[in-house]
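Of the protein chains in this complex, all but one are displayed in their positions.
As written, the chains take the letters A and B, and residue 1 is the first residue of each chain.
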Amino acid sequence: MNTDEIKQQIFNGLIDIAPEVELDELDPNENLREELDIDSYDFLSLLIGLNESLGVEIPETDYEKLVSLTDLVAYLAAKLDESR
Amino acid sequence: MTETRKTTYREALNEGLREALQQDERVFLMGEDVGHYGGCFAVSKGLLEEFGPERIRDTPLSESTFTGAGIGAALGGMRPIVEIMTVNFSLLALDQIMNNAATYLHMSGGLFNVPLVIRMATGGGKQLAAQHSHSLEGWYAHIPGIKVLCPATMEDARGMLWPALLDPDPVLIFEPAVLYPMEGTLPEKPTPVAIEGAKVLHQGKDLSLISYGSSLHKSLAAAEQLAGEGIAAEVIDLRCLRPLDDTTIIGSVSKTHRALIVDEGWRSGSLSAEISARIMEQAFYQLDAPVERVCSAEVPMPYAKHLEEAALPQVETIVATARRMLNG
Partner (left out) sequence: MADFCMPSLGADMTSGLLVAWRVEAGDKVEHGQIIAEIETAKGLFEVEVFEDGVVEQLLIEPGEDQIPVGTPLAKIVADGDVVTKPDAAAEPEGRQKVSPVARRRAAELGVDLTQLKGSGADGVIQLADVEAVAGAAESPAKAAPTARKITPSAEGMRQAIAAAMSRSNSEIPHYYLATEIDMSRAQQFLAEQNKQRSIKERLLPVVLPLKAVAVALQKVPQLNGYYVDGQLQQREQVNIGFTVSLRNGGLLTPALQGVEQMSIDQLMAALNDLIGRTRAGKLRGSELTSAGITVTSLGDLGVQSVFGVIYPPQVALIGLGKIVERAWAENGALSARPVLSATLAADHRASDGLLGAKFLDAFGRALQQPEAL
């Protein structure tokens, strides 16, 4: 799975959480939760969705690494590589 | 333009009393706590100091006794004003009012009039609970031989007492307790008012809101709200509950073709039932919708504020009913 596909999976999850946001206009290097105005409940929902769609385990201790969209894509890509 | 001044419903009543006491030496006021205490609702404040204990008389707590004494004084040539604290307590004097005051002219073969005025507070809205808050004026409006008035405006509060004293027969004046602190204006020079006939206070073509007393103000507020929705409600202040002014009521309904009666009394056997029946008798072929009523819930008046509010007619209920009558 390439990074574009991973990004698409993330967007699929975000559409349910923040339907009114233009995801294409999102700055990939900004703080994702602040950009989208989502709270910890929404963030956990997003991670649960990614866990289901990509089969990636995300321990709580890694949450702090997942600040921007770029971070999240890179993290997921690395995890997917590992499990291959 | 006439000069106006600010006052309250309570002060307007007080002025009416003072004027009557000044104009006629035969006029005197008696009742529970009307003197030293200034009246249970402070309507007669200052009168004892001005007119003395002969004319402002505190009585024992016995409605039957002092109402009977008032009837005797009236027969003897005086012009007594009897104050009864609330309409609930007036039931202790009902025998005197009904079997003596209202009946004497008939029983004496037309020899004796009873020129007596009885004032009392009526109605809910002040959290005075089930023994002080009912609206029983509709019962009195059932009795031939008396006039029943209910002033709802400043003019009527100020002006109804004097013509009532001039009337040769007993007149009952019901003062909605919730209106006592109401503020308003009066002309600098008071104009005389009549003690018969209803008044159209607000013109409209779509629906007649027929009301009196404290419900009148709720009806006026409802009419204002309805106007915002494009419904033009006509508001009638009955003023005089006996005799009823059929001409004004039927005239209005013939114009609007719809009648909604707002009456704080209980619905069953109420004054609103009587008005509804008269509309049916005299204006059936003018009706475009069934006559409707907004009345108090048929329960003893609750003490708790929210329950009392729920039991009484309210602006929202009037508006909703009117809307339903017009929009189906």
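Definition applied: contacts are C-beta pairs under 8 Å (C-beta built on N, C-alpha and C of every residue); 3 or more make two chains touch, one makes a residue touch a chain.
Please read these numbers as outputs of a predicted model, since none were measured by experiment.
Enquirer: Quick one: say which of B:D95, B:E183, B:E281 or B:E316 touches the chain that got left out.
Expert: In the complete complex, the chain left out is touched by residue B:E316.
Enquirer: Hey, which subunit A residues sit against the chain that's not shown?
Expert: So the residues of subunit A touching the missing chain come out as 18-20, 33, 37, 39-41, 44, 47-48, 51, 57-61.
Enquirer: Touching residues of subunit B against the unshown chain: what are they?
Expert: For subunit B, the residues touching the absent chain are 205, 230, 257, 284-289, 304-306, 310, 314, 316-317, 320, 324, 326-328.
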